[in-house]
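Take this structure first; my questions come after.
Moving on to chain A:
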Amino acid sequence: MLTLVIRRLLWAVPLLVIVSLLAFVLLGLTPGDPARSILGPQATEAQLEAVRLSLGLDQPWYVQYWNWLTAALSGDLGTSMSSKTPVLAQLNSRLPVTLSLVVGATLVSSVLGIALGTYSAVRGGALGRFTDALSMLGFAIPNYWLGLVLVALFSVRLSWFPATGYVAFADSPSRWLLSIALPVITLAVGGITMIAKNTRDAMADVLTRDFIDVLRSEGWSESRIIYRHALRNAAIPVVTAIGIFFIGVLGGTVLVETVFAMPGLGGLAVGSTERHDIPVLLGVTLYFCIGVVIVNLLVDVAYGLLNPKARQS
Partner candidate 1 sequence: MTAPVLEVEHLDVGYGRGRKTTQIVRDVSFRIEQGKTLGLVGESGSGKSTIGRAIVGLAPVLGGSIRLDGREIGQLDRRGRRAVAADLQVVFQDPYSSLNPAVTIEEILTEPLEAQGWRRKDARVRSAEMLDRVGLPASAGKRFVSGFSGGQRQRIAIARSLMSSPRLVICDEAVSALDLSVQAQVLNLLRDLQDTLDISYLFIGHNLEVVQFIADDFAVLHRGELVETGPADQVMRSPQDPYTRRLVSAILSPDPQEQRERREMRLVGARADLAAEISEKGNA
Partner candidate 2 sequence: MTTHTSVLAVPHPAKPRSAFVAALMKPVPVIAAIVLAVIVIAVLGAGVWAPYDPLANDLANSLAGPSAEHWLGTDQLGRDVLSRLLYGGRPDLGAALLVACTALVVGVPLGMVAGYRGGRIDQFLMRIVDIGLALPSMVIVLLVLAVFGNQVIMGYLALGLLLVPPLIRIIRANAIAIRSELFIDAARVAGFSDTRIVFRHILPRLVGSVLVQASLIASMGLIFVSGLAYLGFGVSAPDPSWGTLIAEGAQITRQNPALLLAAGGVLGVTVLCLGLLGDTIRDASVARWARTPSRPSRIRRRRSPGDAAGAAPESSSLLSVRELSVEYGSVEQGQTVVDGVSFEIAAGEIVGLVGESGCGKSTLARAVLGLLRGGGVSGGAVSFEGVELTTATVGELRELRGTSFAFVSQEPLVALDPTQRIGTTLTDAVRLHTGSGRREARARARELLARVRFPDPERVLRLYPHEISGGMAQRIAIARALAGSPKLLIADEPTTALDVTVQAEVLDLLRELRASEGLSILIVTHDWGVVSDLCDRAVVMYAGQVVEQSATDALFHRPAHPYTAGLLASNPSGVAGGATRLPSIPGTIPLPSEWSTGCRFQSRCPLAVEVCGQGPVPLVQSPDGGTSRCLRVDQVERDIWSRDLVRGGAR
């Protein structure tokens, strides 16, 4: 088990290196002069030269990359081109918002998705087809549009929830909950339906296996067979689906945070794109990648716990 964790962590190193390298290559392709975009059109050639020197922009790209990498490893992700503040501080101040949304949406969709999927697999028939239709619908509805409709309905018309903004948990847990409720629902709808469909398919498959019949012939109750045996055997594809959903939801925050004007990493990414603020975007990318690495690690650990064969190999 431990070797599995270590192997997965080692696997993350090339991922992060490649992502940052990719970003750097993209950077090298930037058409404009970064120094000029920092200083503006009125800057003199001497000022530009000074900025280039201070940012190391006169060096070849691989030297620049090396400098960025060593700095990043010591926790220095550079300075924002537009706000001139350290990138790391910006990211950390916005992390709790995104984390609340992503973790909340993953939890909500996992619990509801597994419940709905299991129930429809066991009941079968019309409910099964209903789950299929629902999952199709959940996939087809763009989440940012759903967010806008929810705002129009529950915030503007009914005033049940705040339309926009974020309240920190430390300030007021109840208002925190209200502030993230709509965005979490928006993000979770696709996840509930996707996880429900995966659970239903996996359960339906497990329920046709021989060992289920043998358990029935042994005289166990149907509910014990489902919860103790079938669900556990169906869990691996479900865990995979949850992992995939999590990665998707990271990207989803970009749109949903914009819809609800949440000061999170996704919203930061949109703003930075408009301002061509590459260091900040690079930082957001890095944070998201680290999130993916952690989730993949958790998924692998879950595989190990669920499947004795994976645990021992």
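Operating definition for what follows: a contact is a pair of C-beta atoms (placed from the backbone, for glycine too) under 8 Å apart; a residue touches a chain by one contact, two chains touch by 3 or more; residues count from 1.
Criterion applied: all candidates are chains of the complex that A comes from, given by their letters.
Worth saying up front: this structure is predicted, and the values here are computed from it rather than measured.
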Query = With chain A shown on its own, which candidate in 1 or 2 touches it within the complex?
reply = 2
Inquiry  = Which residues of chain A touch candidate 2 once you look at their complex with the stated criterion?
reply    = 11, 14-15, 18-19, 22-23, 26-27, 29-32, 136-137, 139-142, 144-146, 148-149, 151-152, 156, 208-211, 213-222, 229, 232-233, 247, 250-252, 254-255, 258-259, 266, 269-270, 272-274, 276-278, 281-282, 284-285, 288-289, 291-293, 296, 306-309, 312
